[in-house]
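Of the protein chains in this complex, all but one are displayed in their positions.
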Amino acid sequence: MSQKRLLAWLLPFLAIVAVAGSAFAADLGSLVTNLVTGGYSERDDAIKALATSGEARAAPILQALSAGDLYVRNSDKLVVIGKVSASGGSGKLALTDAVTGKDAGTAAEDDLDKVKVNNRLRGTIDAAMGSLTLMSPDPKVRRQAAESLFTRRDASALAALEPALAAEKDDSIKRSMIEARAAIVLTTPDTTPAQKLAAVAVVRDRGDRDAMAVLQAAAQSTNGEVKAAALAGAESVRNTLQAWTQAQNVWYGISLGSVLLLAAIGLAITFGTMGVINMAHGEMVMLGAYTTFVVQQALRSYAPGLNEISVIIALPLAFLVSGAVGVLIERTIIRFLYGRSLDTLLATWGLSLVLQQAVRSIFGPTNREVSSPSWMSGSFHVGQLDVTYGRLWIIVFALLVFAALLLLLRKTPLGLYMRAVTQNRPMAAAVGIRTPRVDALTFGLGSGIAGLAGVALSQIDNVSPNLGQGYIIDSFMVVVFGGVGNLFGTLVGATALGIVNKFLEPYAGAVLGKILVLVFIILFIQRRPRGLFALKGRSVE
Amino acid sequence: MKLGAMIRTGLVAAGLVASATTGAFAQSGDTIKVGILHSLSGTMAISETTLKDVMLMLIDQQNKKGGLLGKKLEAVVVDPASNWPLFAEKARELLQKDKVAAVFGCWTSVSRKSVLPVFEELNGILFYPVQYEGQESQKNVFYTGAAPNQQAIPAVDYLMSKDGGEVKRWVLAGTDYVYPRTTNKILEAYLLQKGVAKEDIMINYTPFGHSDWQSIVADIKKFGSAGKKTAVVSTINGDANVPFYKELGNQGIKAKDIPVVAFSVGEEELAGIDTKPLVGHLAAWNYFESVKNPANEQFIKDWQAFTKNPKRVTNDPMEAHYIGFNMWVAAVTKAGTTDPSKVIPAMIGVKAPNLTGGVSEMLPNHHITKPVLIGEIEANGQFDVVWKTPGLVPGAAWSPILDDSKNLVADWSPALNCGNYDNVAKKCIGSGK
Partner (left out) sequence: MITRFLWTGMGRNLRLFVLLVLAVGIVVPALNLLMPKTSAFYVPAYALQLIGKYLCYASLALAVDLVWGFCGILTLGHAAFFALGGYCMGMYLMRQIGARGVYGNPILPDFMVFLNYPELPWFWHGFNHFWFAAAMIVIVPSVLALALGWFAFRSRVTGVYLSIITQAMTFALLLAFFRNDMGFGGNNGMTDFKDILGYSVQADTTRAALCFASALALAIFLVISGAIIGSRFGTALIAVRDAESRMRFLGYRAETYKLFVFVLSAAMAGIAGALYVPQIGIINPSEFAPGNSIEAVLWVAVGGRGTLIGPVIGAFIVNFAKTYLTGALPEVWLFALGALFIVVTLFLPKGVVGLWAQLRARNLARKATAA
């Protein structure tokens, strides 16, 4: 029931006597008391009672309960809503009396007893809130209410749904409400078969997984006609979903490929063009991830407002940190090993042990929390394809990094020098290129890009000292498969391996799929001993 | 002549190597040595380093209380580096070279399996603090973590109850190793017993450190859209959990729709995740940091003071070491010696308070009694206890649900003295004498 109607009903009474007000409060008071006492079953009933009571305070109280913000004050057993206050000092919560909605001062968390809530109660609240917020002025809230009614399918919501449908102006929200009504009709036993058949059609047209769930539940019906319609509907939904599954696999493959590309692209420089078998590459990625962690920590303490863009702030810093470490490594170790390509493997392996242990000593061995900004969480639908924002951004980012690198190598003087030095060092030196400087910068660039990858990977994987270890072998496989020294090879290699992997996974399982990919790489290299795109000429050896 | 010189050199070299490896052998002193066998590097360092620290704290506290049998305790820390053969080697080193009175250590099943023969041969004592697959009871090992009946079964019972959401369809997802395999096997048998249809159970295994969960989470979503309430029982190993939960959050699987109950995710693991999208997912343990009682509050305070980190969290295996250590101290005091052949029998029946307000007891099968708690993840990275067993649950070494082991019992009291006694055939099978 809406707030306005309630107020209109209340106003005359309020004007007449205060007694009426207090009696009303006492009534709500007992409802709220029931909400916080007894077992889950009793409290479940109390939630339903409060939701259908028509009280204006019902929505905020239930919301607070669902969010875990409802407390009982130890001193006087008053039920309060506690919010972390901006001004109340650390650890203090600003309190509001749940029943009256008036300010109730502040209190430390130790002086309050938190009202427990579990999934069952949250579900009930969700369903209740669905009916309570169907008439909300905010279209977002209305849409959410309709969606939660669809998944909850609470028969008692039907009464609230009808007036809301009549009042709704927005077509797409109206559609959601009609679907919700259909879902409820299908699960309510006392609706007629004709109503049910119409509902089956509505739900079938929705065509997603949730619709599938509703139809499969409806297929348990005792009415033969409804059962047959539901089964047919489920079958048609299944067929559409099946087709989308292939698209989903491609998407997952591209997404996995983008992660592989990010991890490998730095290696394509240090290993691919410089010939350094850089076993410490994974640790450069790890440094990037830890930089993200440090940036987030710093922002949290000094500039909480910038948290949303912490990942973007971390990008240049991660590039600089990993890049600087890379230059340092090149100047102190790698430069003595040019021409002894296999020896670089040994030195960098030792280096990776040292870097891992250093991070472990500084940050501790446990995982560190790197949070995702809101624009990287959640997902949206393209047809029946679930696209998560995080993955989408990572794909975009991988392509951007790739394009930038390509531009750098092709269009800038530095890129020209880099290509010259890696292709023919003595000749490059002879024409006056300062090869040591270019070497250091190239290695720094490769490491810096690994750092960028670390920022992206911190969004989907553990930020721990072992982070790099998990990607090093895959990275080498990608670079070698694509062809050492060829950036496009790395791009194609990463995407191909990602997609192949994701298509194998549903049939062979995650482990066997990966084994098959490895065997495929081994056999492929027999056919093309220099990878997918072999460099021509003498520069390879 | 040359040959003679050669052999002489050989002898000297051999002697050198031998004496160097046995090195500081006879360290005298009036201390009782306690071995700590937890990985400080490699993949398991993530979980095990904390346990090393908690042992150092417990030993330090005991020494401040005056030590044990009038002697100070001395911790001997080694790093088996997440390398399973190295676990066996280091166990031998602790027992033979350092002559420790007891060892607290191991996390993974394979590390425990690797050291078992060593402890058996050299008659040492091992306290194993992690929830594990059961189906084992060894004379020299005390299992202070949960057996499957102290974690998995109550968790499933809760989910099947009205409060848990009356789950009818089950995804058993785990990392492909022995603990998830056993737990899932027991759970599958249990669910079938409870009348769950075979097609309502989906079992999925992934490799260690699996990081790309897109397909599997999508599969779970698909499995969950069959119109019946679905839950995921996760025995996914530590490292793979972070990307798994991140993917769950991203694909919008809410605890209200498909709850995930995990057996390997505790406060320490959550410390690495942004838990806001995960509120309501569950974990089953015998201890949560959020349990309110004076002993636990003191423990948390001591721990944060010891690690000089006011945000450091505690978790279930730490409590297991806390219980195990106190039981060992009590048994040594009772036996009046640290000699394992006296301490092992003295351990049975020893009681020690746990941190959830009860008193745990060491059973004749070398497992302990523990309460089972179900917690829901909160936004602050802690667990809110939503359900708990009325009393303490005794750990069962052998699962009565599986055909292979339903007749087996473990009892190390003098009457039986056997880790796998067949109740029907009335004999101790296999190697268990």
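For the reader, a short list of remarks on this structure follows.
By letter and in written order, the chains are A and B; residue numbering begins at 1 in each of them.
Operating definition for what follows: a contact is a pair of C-beta atoms (placed from the backbone, for glycine too) under 8 Å apart; a residue touches a chain by one contact, two chains touch by 3 or more.
Quantities reported herein were computed from a predicted structural model and do not represent experimental measurements.
In the whole complex the chain that is left out makes contact with A, B. Across the entire complex, the residue among A:Arg331, A:Arg425 or A:Arg530 in touch with the chain not shown is A:Arg530.
Although one chain is not drawn, the whole complex shows that of A:Ala183, A:Met279 or A:Met376 it is A:Met279 that touches it. Shown as candidates are A:Val484, A:Val500 or A:Leu532; the residue that touches the absent chain is A:Val484. Chain B residues in contact with the hidden partner, per the touch definition given at the top, are 2-3, 6-7, 9-11, 13-15, 17-18, 20-23, 25, 40-41, 77-81, 83-86, 88-90, 92-93, 96-97, 108-110, 113-114, 116-118, 121, 135-136, 176-178, 181-182, 185, 205, 207-208, 404-405, 419-420, 422, 429-432. Although one chain is not drawn, its touching partners on chain A can still be listed: residues 277, 279, 333, 336-337, 340-347, 349-354, 356-358, 361, 473, 476-477, 480, 484, 511-512, 514-515, 518-519, 521-523, 525-527, 529-531, 541.
Here is the rule we use: only the chains that are shown with their structure count from here on.
The touching residues of chain A, counted against chain B in their complex, run 39-41, 68, 114, 116, 118-120, 122-123, 126, 151, 209-210, 212-220, 241, 248-249, 252, 255-256, 259, 356-357, 360, 364-372, 377-379, 386, 388-391, 459-466, 469-470, 502, 505-506, 509-511, 514. Interface residues of chain B, counted against chain A in their complex, comprise 40-43, 45-46, 49-50, 162-165, 176, 205-207, 209-212, 214-216, 218-219, 221-222, 224-228, 239, 242-243, 246-247, 249-252, 255-257, 259, 268-269, 271-274, 277, 279-280, 282, 376, 378-379, 384, 386-387.
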